[in-house]
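Below is a slice of the complex: some chains, not all, each in place.
Chain naming follows the written order as A, B and C, and within any one chain the residues start at number 1.
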Amino acid sequence: MSLWGGRFQDKIDDLMKQLNDSFRFDRRLYAADIRGSVAYAGALSDTGLLTDEECQSIIDGLEQVRQEFNEGSFQEANDEDIHTAVERRLTEIVGPAAGKLHTGRSRNDQVATDLRLWLIEQIGIVQSDLAAVQAALIDKAEGHLDLIMPGYTHLQPAQPVLFSHWLMSVFWAFDRDQERLDDCKRRTAVCPLGSGALSGTPFPIDRTALAAELGMPAISPNSMDAVSDRDFVAEFLFAASLIGIHISRLAEDLIIMSGPGRRFVTLGEQYTTGSSLMPQKRNPDSLELVRGKTGRILGALVGLLTVLKGLPSTYNKDLQEDKEPLFDTADTLAMVLPVLAGVIGSLVPSPDAMRGALDMAMLATDLADYLVDRGVPFREAHHITGHLVRRAEEQGITLDQLPLDVLQAESAVFDADAAAIFDFERAVSRRAAPGGTAPETAREQIAQAHKCLVARNRA
Amino acid sequence: MSLWGGRFQDKIDDLMKQLNDSFRFDRRLYAADIRGSVAYAGALSDTGLLTDEECQSIIDGLEQVRQEFNEGSFQEANDEDIHTAVERRLTEIVGPAAGKLHTGRSRNDQVATDLRLWLIEQIGIVQSDLAAVQAALIDKAEGHLDLIMPGYTHLQPAQPVLFSHWLMSVFWAFDRDQERLDDCKRRTAVCPLGSGALSGTPFPIDRTALAAELGMPAISPNSMDAVSDRDFVAEFLFAASLIGIHISRLAEDLIIMSGPGRRFVTLGEQYTTGSSLMPQKRNPDSLELVRGKTGRILGALVGLLTVLKGLPSTYNKDLQEDKEPLFDTADTLAMVLPVLAGVIGSLVPSPDAMRGALDMAMLATDLADYLVDRGVPFREAHHITGHLVRRAEEQGITLDQLPLDVLQAESAVFDADAAAIFDFERAVSRRAAPGGTAPETAREQIAQAHKCLVARNRA
Amino acid sequence: MSLWGGRFQDKIDDLMKQLNDSFRFDRRLYAADIRGSVAYAGALSDTGLLTDEECQSIIDGLEQVRQEFNEGSFQEANDEDIHTAVERRLTEIVGPAAGKLHTGRSRNDQVATDLRLWLIEQIGIVQSDLAAVQAALIDKAEGHLDLIMPGYTHLQPAQPVLFSHWLMSVFWAFDRDQERLDDCKRRTAVCPLGSGALSGTPFPIDRTALAAELGMPAISPNSMDAVSDRDFVAEFLFAASLIGIHISRLAEDLIIMSGPGRRFVTLGEQYTTGSSLMPQKRNPDSLELVRGKTGRILGALVGLLTVLKGLPSTYNKDLQEDKEPLFDTADTLAMVLPVLAGVIGSLVPSPDAMRGALDMAMLATDLADYLVDRGVPFREAHHITGHLVRRAEEQGITLDQLPLDVLQAESAVFDADAAAIFDFERAVSRRAAPGGTAPETAREQIAQAHKCLVARNRA
């Protein structure tokens, strides 16, 4: 049929090969693949399926392959994926004995093992990069414990808070991310090797010892589950998505805080760029870029879950779509987190701008609290204060300028000492319950945060 | 302006109220809200902000409100949300003293507390329902340890496996879900109460004691973070999404296994339905319905993450969109999981159909393993076996019907004992390494699974 | 087995019924269902499968059922879905002849028809609500053609623009949404009735006439496709998602424009709310709420696409999950769009705040253009202007305060007439190419927009 002539078919065959092959993206698993094979050779040797000499020869050969990858001298040969590439090269080096390495092992359990080994290491990198961001937040918070700025809810001025308190609020969100990564790492460190294609291995491999050799404390309990389980990938992508959400919130805050109308902080010049048309611009590109990356990460999560939806059990080739979203997400975090640490380190706060944005109306709650302390039920106190805020507005004066008799007309409880309310330092210092914005509380938060990071470094 | 005439504006105002109000869906938080308020009254009383009498009166009033909700006798009054509804009714019951309950508390920390309390309980329900599904899997697996069926990869027959092994592969996926729910519950049980609107409370509340009173082992470390953190909701929706993915896989397997061409299992009649047009049909509606629910749950996760993306810190009203996806997901699981347990309990396996679908070609790997056991490198053995499979195909006979001389023509290693390979029981029994499909291994899996469930019940 | 005792099973059976039944949400299809049945009765009558009397009796009966739904007097009887409910009631009214209505019709083609009929009408409602938002934008833009405010890119001040120009930028985004809804409506108006369960109808129904009777210009070309096609639902959810994205952008803009540091506009009080703890607050809740709804709509889209992914062809019960996301999205738009129209109508711009935020540096591009007009290549002009902006910054003066000799030191091209550049009205008026911010161009935009709406109203 003319439509399906030769040249078209050639193009299709090329595309089919491209669709099927994964070497172009899974070659980065080489170290994990070789590590897994080295351990597996040892396990085969323990059962007598390899002689000591065969085992040593295979291990030496694998080391050479690793070396070639490390040095960039590995020669491709149209390999389908990283596993066949390593096996092909190993055979070239050690001869047919290489064929024994695959005894009782399937690509299904091999690829699952490789991906887990790779991810365990990658989670470590993400956690370290995230810790650097957290350390930058602590540094900045410690260095500016005296700065008071407006706190906002609904993007409207609400109550005064310490700049450091805001910085630490970001720290704790990232700390939850660290915990989720811990949990994810624990569930990733479960070894599927020895599950065969789907039904287990008929050879007396000591799977627990093999797992331990690979740094994994547990083995997968069921071979059919082991070859299809990609929960650990999804869980990492979700943890990354929440990191992305937290980054997007921080970026949004900083874009607004550094922007016109606030200018509470200035970003390091290296994190802003100019305009091709408007010479006066300094744009917070770094923050917009990291905010935008949230979409990419969430897209990767949705993509993987969509792949998994409705798939029958055990291995199906659809699962080949697990790697690129995972790699892309890890790369994205590896790019974004250090930049974010740099941005935070570069922030220069402007005490004047912060102070200038404070407004006496932000102490209205403190005014209500004054009444509460003198026995007025809070709801009534809230009501009275509302009246006073409106009175001040109507008269075009600030809340602290209302004369005492006006206050007393609303509530007889007011006394001359009410004037002391209108002091932002005092307002901040009053919030001294744990987690509040008082300087002493912030200091405790920082101390606790330091401990978290130190414990994490040790772990 | 004519376009914005009065009646149109009325409609808009109604819709604005509807958009703003959440009582229609957050009323189900009533027990959590009241529980939080009872504890908070105690905390205020400890600091002297409430007298013992006021405290008791408030607690008695709250108990009455709870009773009214429990009995369905609570009278709505156009309340904006559950918090104002409870406060309004409490005021009706105990008078202005009710106003003291809100001392130092904001709706921002209150709603975060309520939602966490509600979710902690809900996670318990999901875990219990999931455990029932797991128990059904164990029951079924224990009862049919002798059944061998084809195991598939790529939906193609691969190797024989125990029906029980397949059942247990589902168990372990759900067990990972249980672990994720544990982790999520731990992170949900962090008490934000005492964070005020955003900056903390100025009153000397003992937050740790208050949290303990509410069954939460930890308090939130930063007030600005506490009022905006919805990570726990996202984490639950993600855990639910993976449950959904696992359910979709199980449903897909069962739809195919019970369908034409296999008929390995029959579903209980109550889980199938007939056709309005085709009287002979028995459709696996229950399984299709639960598979379809995966979309709904994943949609809820994406919806919430989209809400959170790019939101500035602390409370923004967008966060009101956290509840409906959460409630819907919890309701979905509460409907789906028991049905799934019922479906599993109702499965009647057909030994004849399973046996009939077994094919000697599924023992090709065992044929290769025979050679491996006799010293042939696996890759070579795989190659030889491939030849034999094709030979058998060409001659229109099954693999076991190939005469010994044909085997020996491919490899001199073959001997008369090769005939023993062609035995499905033997093939299954050989996979006796942990996690494999051998009956003894399956028994160990089941024993281990029992222990997991028992430990979980105790916890 | 104790675990599966009677009471538990009862609960499961109840839940199975709840899972399976759709009457609680698909009852709102009643008018569409009845309309479809009336037309179908006519089609059967045309072929002689119903006598004229039977046909009339069925149509009268259906009208009565419709009436009962309209009046809220319809009595449920544990009906599985709207189709069985209508059929059951019709049978009660007209007797066994009702059974003839289902000749050659399956629930598969019936439900697809109903959903399309419902959606066609619903799209009309969305388009009308969206047109009201667009009309509000035009009204507001027409009323304030003299207001100049800073235009921002990257949330940094860039160039002066007309407030009206910004308003109209929102108009056009919604106009694209209108076009997408047109396209979606066209593809929804394809009639699947007469496709049977999957293979078509054996009765000589005139499908084209039947479609026309139902207001649909086309019939589905393939019965297997017709009963599984839910593209129209996905397409509506996507169109709604982009509406949501546009709303989220408008809300973000207005939250920032009405917030501290700008106060360019004030929202009508009915669209803001106060704080339970901070009496001075006016929060833009309406805008935050509509912004948050974006997540919900996007979640619905993802949910449906996930349901469809990997589903085999023709009808599968998973498709029952098409309705709730569709209904929820339509309801969301029906609530959100009128509120948005109200918000826009309520906006009161503050000329002083806008003018106060204009900054001479925003005319730097005009300064560069001055040089370009005098033959300097733009890149060089941009460079020179960049220098001047920095000079002014260093000296703490505004760009227009730089003396002529300083300008001339950078470029000899500058002359005394350069002073005329520093005029915001002039800068705005210069952008007079189509689509630019000049007042005359804005007037043309408004005229064109009026025409669009009028044409839409007529259609």
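Points to keep in mind about this one:
Everything below uses one rule, namely that a contact is a pair of C-beta atoms (placed from the backbone, for glycine too) under 8 Å apart; a residue touches a chain by one contact, two chains touch by 3 or more.
The structure displayed is predicted, hence computed values, not measured ones.
Because all chains derive from one sequence, the complete complex can be expressed as a copy number, which is 4 in this file against the 3 shown.
The rule is simple: only the chains that are shown with their structure count from here on.
Averaged Cα coordinates give chain A a centre that lies 23 Å from the centre of chain B.
Along chain C, residues 275-278, 283, 285, 288, 302, 305-306 each make contact with two or more other chains. The touching residues of chain C, when paired with chain B in their complex, are 1, 3-4, 8-9, 11-13, 15-16, 18-20, 102, 105-108, 132, 135-136, 139, 196-197, 270-271, 273, 275-278, 283, 285-286, 288-308, 316-321, 324-325, 335-336, 338-339, 341-342, 345.
Of all residues in chain A, those touching chain C in their complex are 150, 152-159, 255-256, 259-262, 274-285, 288, 302, 305-306, 309-311, 357, 361-362, 364-365, 368, 382-383, 385-386, 389, 399. Contacts from chain A toward chain B in the complex involve residues 49, 91, 96-104, 108, 151-155, 158-161, 165-166, 168-173, 176, 179-180, 183, 187, 194-205, 207-208, 219-229, 231, 234-235, 238, 241-242, 244-245, 248-253, 256, 291, 294-295, 298, 302, 305-306, 308-317, 365-366, 369, 372, 377-380, 382, 428, 430-438, 441, 445, 448.
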